[in-house]
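See below for the structure under consideration.
Only one protein chain is missing; all other protein chains are in place.
Let's look at chain A:
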Amino acid sequence: MFLLRRLAGTAVVVALLSIGVFCLLYLAPGSVQQTLLGTRPATPETIAAIQARYHLNDPLPVQYLSWLGGVLRGDLGTSIRTGMPVADMLGQRLPLTLALTGYGTVLAVLVGIPLGVAGALRRGRAADRLVVTAGVVGLSAPPFAVGLLLLVVFAAGLGWFPVYGVGEGFADQVLHLTLPAVALAVGAVGMLVRFSRAALIRELDQDYVVFARARGLGAPAVLGYALRNSLVPILTAAGLIVTGMLAGTVLVEVTFALPGLGSLLVDSVTFKDVPVVQALALLLTLLIAAVNLLVDVGYSAADPRVRLGGRPS
């Protein structure tokens, strides 16, 4: 029931955003024909072809619906820059960006949450202060600057990691993606540390934790109680982190010369390749909506009150 409602909500959001994405075409400077023609010569034949291809003589809602119909069939148009179908270009680039985001998220979670937990358990002591300081530093470091620093130190200086490229084979690819993923993860670690530490500290002060200790539950069981209850704010932070990373890939992919969606976006924007920009915007919208939906699924798995319609107290 809860999930159905969330699913419907997500569908509405995606539909509304698709209208916005469609309108990108009209927001671009110059006439629509010019935009779509790009650098091709504007002969009457080419203009007629463009008008027929994009139904430019139809009223706007009809144009939108035919565009949407194409999108749903997998037809995202043709790139002005390369002349290739946009869907193929995205298909080539998507796996790298997904791998990079996934790798960065895993790193952030594996480092950020344990650090936050350690800080909460040693609240006020030296270890805690170190964790909090590290979190603030991570949060305030922009990914591309961290990327440059990592490149200079670990790739150019120490030579432990490759400077650019994606590599061949699984191990080599992981090696190539490590520095970009770390660059993405640094800020996320800072955020996760703060969220998980604050959430756990709040839960450790709750009555049910004192009660659990008082009736003789062991320390791991008590920590389990508190961690489970901290999960909802941590999930919220994780959702924000993944969406933030998707946006962060733009800069990091350029810094590390990786052929992902981010670098495609930069190239396409520079070239005014509107169909590609449209498709990328739509894809990012879908990815972010999917992440938020996953977070909602996570809430209902973590908290029976969400699932069973109780009032969270």
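We take it that contacts are C-beta pairs under 8 Å (C-beta built on N, C-alpha and C of every residue); 3 or more make two chains touch, one makes a residue touch a chain; residues count from 1.
The rule is simple: contacts and distances are computed from a predicted model.
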**Per UniProt record, name of the chain withheld from view ["Peptide/nickel transport system ATP-binding protein", "3-isopropylmalate dehydratase large subunit", "Nucleoid-associated protein" or "Oxidoreductase"]** = "Peptide/nickel transport system ATP-binding protein"
**Asked** Which of A:Thr101, A:Ser196 or A:Asn229 sits in contact with the chain that's absent?
**Response** A:Asn229
**Complete:** The one residue from A:Gly91, A:Pro142, A:Gly165 or A:Pro304 touching the chain left out of view is A:Pro304
**Prompt:** Taking the entire complex into account, which one of A:Ala15, A:Ala221 or A:Ala247 touches the absent chain?
**Reply:** A:Ala221
**Fill in**
For chain A, residues touching the missing partner are 206-208, 210-217, 221, 225, 228-229, 302-305, 308, 310-313
